[in-house]
Every structure is written in C-alpha cells, then in structure tokens.
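One structure is given below, encoded as structure tokens.
Here the complex is missing a single protein chain, while all its other protein chains stay put.
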Amino acid sequence: MKLDEKEIAGIIKEISGSDVKKCMKCGKCSATCPAYGEMKFHPHQFVTMVARGKIDELLKDETVTRCLSCFACVERCPRGVEPANVVAAVRVLAEREQGGSNFVPDEVPALIIADKEIPQQALVSAFRRYRK
Amino acid sequence: MSVNVSVNEPAVKAAAENAAGANTENKEWRPRIVAFCCNWCSYAGADLAGSSRLSYPADVKIIRVPCSCRVNPMFILKAFERGADGVILCGCHPGDCHYSTGNYYTRRRMALLFSMLDYIGVERGRTRVEWVSAAEGARFSAVMNDFVAKITELGENVKVGDLRCKK
Amino acid sequence: MQRLGVFVCWCGSNIAATVDVDRVVAEAKVQPGVVFAQDYQYMCSEAGQNIIKDAIKQYGLNGIVVCSCSPRMHEATFRKAAEAAGLNPYMVEIANIREHCSWIHKDKEAGTEKACVLMRAAVAKVLLNTPLKAGESKVVKRALVIGGGIAGIQTALDIADAGFPVDIVEKNATIGGRMAQLDKTFPTLDCSSCILTPKMVEAKTNENIRLITYAEVEEVSGFVGSFKAKIRKKARFVKEDVCTGCGVCMSKCPSKKGLNEFNMGLNNRPAIYIPFAQAIPNVAVIDKTQCIKLNTGKCGLCEKVCTAGAIDYTQQDEFIEEEYGAIVMATGFRPIDASKFDEYSYSTCKDVVTSLELERIMNAAGPTGGVLLRPSDGKHPHSIVFVQCVGSRDVSGRGKPYCSKICCMYTAKHAMLIRDKYPDVEVHVFYIDVRTPGKNFDEFYRRAAEQYDVDYIKGQVGKVWEEDGHLVVRGVDLIANEQIVLNTDMVVLATAIEPDPTARKVANMLTASIDTNDFITEAHPKLRPVESPTAGIFLSGVCQGPKDIPETVSQAGAAASKVIGLLSKNKLTTNPCVAHSDELLCNGCSCCEKVCPYGAISYDTHLINDHGVKETRRVALVNEALCQGCGACTVVCPSGAMDLKGFSNKQIMAEVEAICL
Amino acid sequence: MAVKIIPLNELEKLFAAVALTKKLYLPVEKAGQYDYAPWEPGTGYDPEVLHTVKSAKGVFFPQSEDLVRYKRDGFSLSIAQVAPEDEDFVVFGVHACDVAGFEVLDRVFLSDPVDTYYKARREHGTVVSVMCAKPEETCFCGTFGIDAEQPGGDVQSWISGDTLYMEALTQKGEALLDQLDGIIMDGNDAENRKAVNDAAEEHKEIMRKLPLADLTTDGFGKEADLLTLFGRPEWKELSSSCLGCGTCTYVCPTCQCYDIREYDTGHGISRFRVWDSCMYSDFTMMAHGSPRPDQLQRFRQRFMHKLKYYPDNYDGAFSCVGCGRCLQKCPISMNIVKVMKKLGGADND
Partner (left out) sequence: MQKVSEKVIARARELMHDGTVSKVVGWKAGEFFYDCEPNVFETEESLKDLVYNRFCGANLSKYMIKNSIASGGEGAGKVLVLLKPCDTYSFNQLLTEHRIDRENVYILGVGCEGMCDIDRIRERGFKGITGVLEADSGNELVITTLYGEGKVNIDDVLLNKCDSCKGKAHKIYDELISDNEDEGPRGDRFEGVRELEAMSPEQRFAFWQAELSKCIRCNACRNACPACSCRKCVFDNNASGIASKANTDSFEEKMFHIIRAFHVAGRCTDCGECTRVCPQGIPLHLFNRKYIKDINDFYGEYAAGEEAGQRGPLISFTEQDIEPGHAVVKGGN
C-alpha cells in the first residue's frame, strides 16, 4: 500500500515524537553534527525535506544510516525538533518498507570483514525488532 | 388535576408530543437561541456584523455581559428551563480578555458544564463557546449562521426544559 | 412600584425600514411596569433626548429603556439625558435594535418580532435595576517608580516635570541600570554614558524626585489613588549625606577580592566602593560580605582615612513608608546565564564572553581601559566570532521562547566598532535571522556587512572549544550548505535577556499579572500597552517585554503621561458596576479572591448578625475602587453571595426569561 | 366477615380489572427502589417488599400539587382554581402502619378548616391494605397500638401461601370487591378463616420478637409536661449530628407540613404546594428570619410535634406510626426511637 505524504508525515511524527514544523532553520544541528561530512543530506536539510514531504529521496539515500545517533543535535536544538529522532524514524520507515532489516545477526562478522567502512548503525540495525 | 404520585412522567415523551402538536398547529417552528456576548469583544463583534450588514437568523438574541466569565452555568440552565433550544457564549479570544484572565476561567467552566450536559444525554451542540473579537464581524455572523443551522438540525429541545413554561 | 418608559428610535430608516416601530411601542405599552412608550425619528438628537427628559419628569419615570443603536454607541448619551432629568443614569437600559436587529434582518416581520423580544428583555432587566452611584476615591499626588534604569529615570523625570513628586526605588547603590554599562548605542553610535549621565544628574537634582537607592519595596497595599508602600533601605555603612565621593576609602581598602558587578565580574573592586565614576548618588557603599571590619571586627581602615567621617559600621536597614497615587514598574532585565549552554564553553573558556561583557571590555572605564584584549591572556585578538540567538527563540527549556529583540542590532554595533577601531580583526557573525525593523536599523546592519566587511554567516554554531591557545568554532553555513570550522581568538555570545528576577516578586506585591516568561502583562496588548490590568500600576521598559533604548524611553514617557493623567485628578470616579458580596451568604472560602485579576477582594473577620443569629466569621469584602466589574468572582461563588451590580444574577436571568418567553 | 380470595398468580387480572375503571396505585419498582406509582400492565406486585421509600401518603397528599393558576394577558389577569380530584382511584398494598398514617393526616386535614384537595382524594380513594410480610427490626408500630394483623383501610387483606384473602371494611371497600366479582372468589369459609388466623398468629409471633417490641410512649403524650420535655438538656446531644436534611420528613407517613410556592412560567404563574420539612433551615422562614434559627430547635420541633404537640391537639393520638422508615433512611442514623429512649420512661432505656 502506498501511503500519501500526509500519512507518512504522521507516521514519522508518531515514531520520532518530534514535530519538524517547529524547525526555525537555524542549522545548529548541522553545526553540531560529527557525521556531517558523511551525509549527503545534512541534518537541517533532512529535517526540511521531511517537513516538505520529500521522503522518497531520503528513503533511497544512505544518509539514514550515516547518523551516529549521538544525539548532540537533539541536545542542542533550541526548538526541540530532535533531528536524530527524525532520522531514526525515516530509517525505521525504510526498514519497514523493505520488510525488515537486510541483515541478521549471524551475518555481521562476515560483513565487517567484507567492508571495514560499514556504518556501525547498519550493524546495529541487524538487532532491531523489525528484523525478520 | 390528576393524582400525581409519581411526579416524574417521562418528560421527553410528553414534550415531544407537545412539540409535535405545536408544530402542526402553529406556524413553523423556529429555534430559540440565547447568545451571551462579552461587552468588549463579542458584543462589539456583533455590532460590527450589524454595521457590515452581515445577516444571521433573527432567532439569535444577544445578552450583553461584561465578560464571558460573568456567565453562570445557572443562566444556561435557566435558558433551557425556559425553552431555549441553544445557548452560545462568546468572548474575547483567550489571551485577549479585557480583564486579562476572565475567558480562561470561562473556558474551564464551560468545558466541564458542556461535558456534563453531554453526560446526561443532552444533544451535543446545543451549547457552544466561540471566541469572537471586536474585529470579527464576519466571523460573528458566520458563527451564528452555523449555530442556528446546527440547532435547527437538532430540532426542539425536549430533554432539558420545564414543561410548565411550554405554552 | 416601577414606572418605566420605553423609547423606540427609528434611526431614520435604519431601524424603521425593517422594524415596525409602532408595533414595538404597542407591545411595550403592555409590558409590566411600563407606563409610557413612544417612538421618534432620532432619539439621540436633542429633540429626542428632550422627549426622554420630558417623559421622565411628566410621568415620574424611575427607569427607562431606549430601543436604539448599540449601547456602545449611545448608552452614555442617554444616561446623561436621564441624569439631566433627575433619573439615576444606571436606571437606563438599551435594547440594541439596530446593529443586532434591523441591520441584519431583511424580513420586517422577523425583525419586528425580534425587536419586541429585545425590548422585552431590556424592560425585564430595568425592572430589577437599582440606582447606582459612582464612588469616589482620593488621589495621593505622589508616584513611585520601582527601578532606576533609563526607564525608571525617564518616567520619573517626566512625572516630576509635570509637578508631581516621585520616588525612585533602586535596588543597587546607584541609578543608571543596564544602560550605564553600555559603551555605545545603536544605530547612532553615541556614547551611552554621555547621553545617560545628564539624565541621572537631573534625576538627582530635580526637587520633585527623591532617589531611594540601595533599597527594595517590601510591601504594597491599597489601590489606585492610594497605595501604601513599605521600602527597605539597606544599610550602606556609609552615611549618604556625609560622603563626598572622594574615593580615598576605595584606594585604601585592603579587601580587593569583590567582583566588580558593573564590569560584569571581569575585574575586582574593593569592599568599599563607588560602583562607577558617574554613579548617582556618588556615595560609597560597603559590601558586607567582603568587608574585613564587618566580618572580623578588625581593620576599620576606611573609617580612619575618611576625612568626612562618613563611615558607620553600625548602620542598620531602615524602613520608609509612603503613600502613592500611582506606581510604575521599571524593573528592567538581565542577560540569562550563558553557562547553561555548555557547547559554547562559556564557563570553561575565558575568551568566550557575553555581549554585555564585551560592552565593558570596549568601554574606556572597563577592565581593559577600552582596549580590545582577550580576557585569558590580555592579548590582542585577530579574529572574533559572534553567535546570535544564544538562548533566544529557544523552547528546549534552556533558553527563552521569545526573540530578545536587541541582539541583532548590538551585535552589528559591536562588529562595526571592532572593525572600525581594529581593522585587522576578522569578524564573523553566525545568525539565524537578522531582524532590524526600526528607524535606520537595517541601514546600520547593512553598513556593518558592506562597509565594514563583517562576515555574516547564516547558520548556527554547534560547538566551541579551546585548542592550542585559541578557540575553535564549529558552525554551519546553511547557504553554502557546508559545515565550517573556524579558528578564532574570541567568541561573543548574544545571550537572551530576561526580566530581572525581582520582577515576579514586585508584580505579585502589586497584583500585576505576569506571563509565563515573567514579563508583566499589559492591560491590553495594543490599546493599553503601558498599563497593567491592575488600576494604578503602569509599566515602563523591558519589564513589559524586550525593547531597545528609544522604545524604552518612549514607553517611559507614555507611562509617565498616564501617571500624570491620574495624579492630575483630585478624585477618582469608580465604575459602579462592581462586585458586591452579601455577607449573610458568604462562606469565606476565598475562591473569589483567587480568581480576581485585580486583587480587589480581601477578607475580614467580624461579627455578623443574621436575623438575630450572631456569629463572628470571615467574609469577603470588595474594594470598589479596584474592582473592574468582570464578574469572574460571581460564578465561582457557590452560594451566590457575590453578585455584580448592574449585571446581577437576577437581571441576567430576567433577560434570559424574557428572551425565551 | 366476608372473605374473598384470589390466587396470588392471578393478581395481574385483579389489577387489570381495577384499572379498567379506576386509577390504581401500588408499590412499583424503579431503578431498584419501590414507591407508589400508577399500575401498568406487567408492573407486578412483590408481597415481600415491606416498605416503599416514601410512604403511601403521597396518593392523598402529593409531594407537589398545583392549587391556583394565574394567567397574564397584557394588563388583565385571570385566575383559575385547580379543581380538586374528581376521579376514583384505588391504592393497593398499604401496610398497617401507612394506613394508620392516613388517620394521622385525616385528623389534621379533615378537621376545620378542611383541606379540600386532601378531602377530595380521600373521598375518591379506596385503600386496600395488606398485612405486611416480614417485619423488620426497625418496626415498632405496636408501640402506638397499631395492630399489624388487622391492617385496616377500606379493604384489608392477608397473604397466606399462594392466596390473597380480602375483606371489605367499609362501603367503599365493599363496592370495590363487588366490582371485582368474577375475578375474586368467595372464600368465606372456616378453612380460609383459619388460614387468615394462622397467618396472623404467625405474624404476631414475629411482632413479639421484634427488638423494639418493648418500646413504650411513656414520658410522652398528653400527660407529659410540655415545658419539662422541651427543656431537657439531652436535645443538644441528640441533635448534635443532625444534618438538617428532609429525609425523615419525606419518608414519613405522618409528616404533613407543606409550603406554598409560586412558579412564574413566563406566561402566567402557578401556585402550588410542596412538602416542606421542619428540619430545613428555611422552614417557616419569615421576614425577620427563621423562628428556629438552629438545628437543635428544628430537631426538637419535629419530635415534640410527633410525641407531644400532636397528642395534645388530637386527644392523645401520636403522630408516629412506627413504620421505621426514618430508622432505615436517616443519613446519620438518628431517629425517633433514639429520641424516645433517651427522653422517655425508664423502661425504654
């Protein structure tokens, strides 16, 4: 079933507990982010894109897995937007769309050997509850 | 005079019959609507609706009160007792009260009162609170049109009224 | 026995076109109590008013209903007419058959019927009206200004100029407030003390002004026209009338560890000190936490060197009690504590300073003598980063949800001044939005960017840290869409401003309402911006909301004019439609007191004789001078003891009944 | 004595037959509580129920009744007297105590000046009493000389086994039973009389065992000294917890006070009377205030009326029938028995 933008926005809000409309575009999240350089879409852009409903692009992109979940942006956002949670919500959405994570815990050792650069978040996702 | 031991015959049935009778015998039924308006915002809003010639049904009769917080739940029940079909309460927008906090109290009181009326089975929508500023003549008119339409749809109030007041 | 008259106005064709006035008159004539009814083309005209006056006299009317336009239009007119004919003006009720009837209904039948109902409701109400008399209360011709910053000074000067005595109560040892700490002012860049000092001196010398410094208001009672205040004058340990302000004591004082408040704690001052050179009064004060003599009993050096003999270690707090007709709150602001934002390393890096600290660093009387030096090592900085909106527009709980309003402009000022004086210093400003509404404001900001080459970066700073003797700033440039890391020598934080912490206490004392940010609420945000909802309490300066100096000064003048208007009156007429408590019914439960926005309800315990049953009980009393007649108290009163004159329970219920008939 | 009988399971038929020509009142259950109300098909009758919440007095003296109606039209006013009851009705299932209660009211309302509204109802009403089934521990009708086994009224009846035994005591009663001929059967034989007698004896036995069986009226009534009784210090403690509600008064079969009030309908005024309670702080309120400003006085008034003033006025008859409703319903468990025990003869203690 294809969800419309509004429904997706609702789901993201529900998962993240965060309201992207509160963003006043100060950029402090991006100024704070240690993984800034790793991301195609920087935290502030990410939030704006969610607010504008450009979720498809985000779902396809690796940005969602580049967030370290360090929560510096959550801590410092003056508007309580909690960008890391927004990213996490989109990631969950992506996982749901795939019917769960691509990885299972058993595959983790092999993956690390194969790709030393693999983001830790991707590995963590192997243990998530959406895993089949 | 009949012996009236069980004092309380089902009021609804009786009133409904009464109303049905009234409907066929008399002219078309029109709702009776009491509107309480605060002096500073909503009454002025109603004035503006008037000077802008923004019409709404004549069923609405306005009572001027200094502030929406002056409206005692007793007044609302009194209106129903006397056969009102709808009661609407208008005040300044929250935060804009002339007396700074009056409408905040109104909001709490009416939230509880309306919830109670609903709880005893009175049709939802017979009571309403609207915030109308002095500048919102058009809104005042729109609100009243909508309220009258809603009450007309609900029909005559037979659940809370004193039968003795029915003609 | 009521003898009522009903007067139906045609308002030309405004009413008569859709309301059959004859029928309204005929219907009026059969209403209980009505002995006279008449219509006329223009009731508000002189001829119309004469009809009313004549009828009142001829028929001995003791109440009238005028069916006409909105009472907001002509109620006063008809009340005056009634009064001229000897009828109490509050025995007049208006049935609004124009705005609420003829103008909105096209069907004449419906309009006429409704007009009759509105007339009937007004008759039902006026039957229960009682003559009301507007009360009078005295006006004490003296004003109190709480706070001696530019807002308080300006208000006091304007009131004093009008010839009324005024007291300024200032909690610090000198007046001058925050403005005295500023170096230059935007957008003209004139020297702050150059424009403030003359006003301070004027406040000192004006014979209508009494300065009560180093003092706080402890208690306020009373109401508009006659407040009573108790003021605590804290012990200075220096006789104010003897000290010459020579400053010898300061140089001799061995205890020099006290932080210099005036310089935002950037340097130290002695235990005995004069806050700054231009302080008014120019009198020393002893900081009792720092003074060796007061703490150990030894030393006493200042007493020895004071040739005037002004030192008095035994001084105690004194109390001043005074009556005032009006009170102005001018309690001002302070910057919020920047150490809450640990990402900016304010508490760990000396070279991260707040804007107000920078003001002191830039000021000739400041810790560096006006030379721009890094606080950590006293070296000349080559690069400075300004961070805007530190704690402003912040709903995370660490800051304030509002815009502090002045930061964009003073940051532009700082940037410009630095670039002007030290062209070698690179200046970066991280901003979210630059807000510059105001005369010559945007031009000023653009000058900083264009003429002085200040680097404005749209984006925020995420972290500041120290590395190899300099600061590293990581921020983002949202336009370039890149994260940037800058090495810099100083970081200046434009911290949000908040109401002075004393504001809440003072507001509570004055029953002035206060918002969630501790700013004082104005009586009306647009139409009564310098008055508090509590009569006789006025607002000046930042205690009402963030503002810059010109706004503060103009608001101070406005507050003063309101005070002058009040003090010019010999008596105050009070609104007679006020709450009234029936002591026989009153339970003394205090619910009414708690919802009263004006503090108009108090309690008294006295002997009450209820038809022979005597009992001493606590009952509510309404101060008619304070009550504004909103009626909030009447509804929380379960026993119905509290009622509102002019809009009594019975009157409103009578209207309801008449409408539902 | 002419006994008529009907099986209990045919009572519905009896009720229907009565209701054919007259309004019929009997104890009816509503939301878990019994009160006298008009019979409707299927209403049923539960002989086990001892007490309705309110006594049966309401059928003759309703809680609220219109007396006069005024109508205003312009400046003219028309007055319409509300006609007294003119239709016959039957009240079924009254127990001895409530029947005795009617007599207490009769003495007041039927003596000069006669209360025409009450009188009309009394004349048009036929009382069918039933011997109570299971007296409760709160019963003390015997104290006032009431014979619970001979419940009285126009027709008195007993239940034994599955049968209702009826006996007319007045002409009105006879007329009623005549009207029911064909539905009720003639049962005037020794066997049936024995059944009635046995039931009565069995009932008497229970009555003897009641905890309040020994309660006497000693110390009250005509012979008692009014001022001594009035001035007894015990009134203070007795009344100390009285809430001043009207429960005892409104459930009482003998309380007869009423207030006359008016209601403005907007089109006119109806003047009506409603039960009042001497326990209320606004009882007999006058311009100068209440004649009994504190609860002690109001409390004393009620019991003095029952036990002293009424006997003084009506030849020693008490204005309490011992039904025990106040014992069961008083929110704070204060009642006439406690008053009698505290202030009455030594035997009661």
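We call the chains A, B, C and D, going by the order they appear; numbering starts again at 1 in every chain.
To be clear about the criterion, a contact is a pair of C-beta atoms (placed from the backbone, for glycine too) under 8 Å apart; a residue touches a chain by one contact, two chains touch by 3 or more.
All values derive from a computational prediction rather than experimental measurement.
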| item | value |
| --- | --- |
| Partners of the unshown chain among those that are drawn | B, C, D |
| Of D:141, D:155 or D:210, the residue in touch with the unshown chain | D:210 |
| Options D:149, D:167 or D:276, residue touching the unrepresented chain | D:276 |
| Touching the absent chain when the full complex is considered, from C:35, C:349, C:373 or C:585 | C:585 |
| Where the unshown chain meets subunit B, residue by residue | 6-12, 73-74, 77-78, 80-81, 94-95, 101, 104-105, 107-124, 127-129, 159-164 |
| In subunit D, positions touching the absent partner | 30-33, 35, 50, 53-54, 63-64, 134-137, 206, 209-212, 237, 240-241, 243-247, 249-251, 259, 261, 263, 272, 274-277, 280-282, 327-329, 331-334, 337-338, 341 |
| In subunit C, positions touching the absent partner | 516, 584-591, 594-595, 603, 615, 617-618, 636, 638-640, 649-650, 653 |
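In this section, only the chains that are shown with their structure count from here on.
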| item | value |
| --- | --- |
| Farthest chain (mean CA position) relative to subunit B | A |
| Between A-C and B-D, the pair joined by more C-beta contacts | A-C |
| Distance from subunit D to subunit A - Cα centre to Cα centre, in angstrom | 80 |
| Geometric centre distance via CA averages, subunit D-subunit B, whole Å | 44 |
| Set of subunit D residues in contact with two or more other chains | 266-267 |
| Multi-chain contact sites of subunit A, meaning residues that touch two or more partners | none |
| Pairs of chains, among all present, that meet the touch criterion | A-C, B-C, B-D, C-D |
| List of subunit D residues in touch with subunit C within their complex | 72, 74-75, 264, 266-267, 288-290, 293-294 |
| Subunit C-touching residues of subunit B, taken from the complex the two chains share | 32, 34, 39, 43-44, 46-47, 49-51, 53-58, 61-67, 69-75, 78-79, 82-84, 96, 98-102, 105, 109, 141, 165 |
| Residues of subunit C defined as touching subunit B within the complex | 70-73, 96, 98-101, 103-107, 110-111, 113-114, 117-118, 121, 513, 521, 523-525, 533, 577, 595, 597, 628-632, 634-636, 644, 647, 649, 652-653, 655-657, 659-661 |
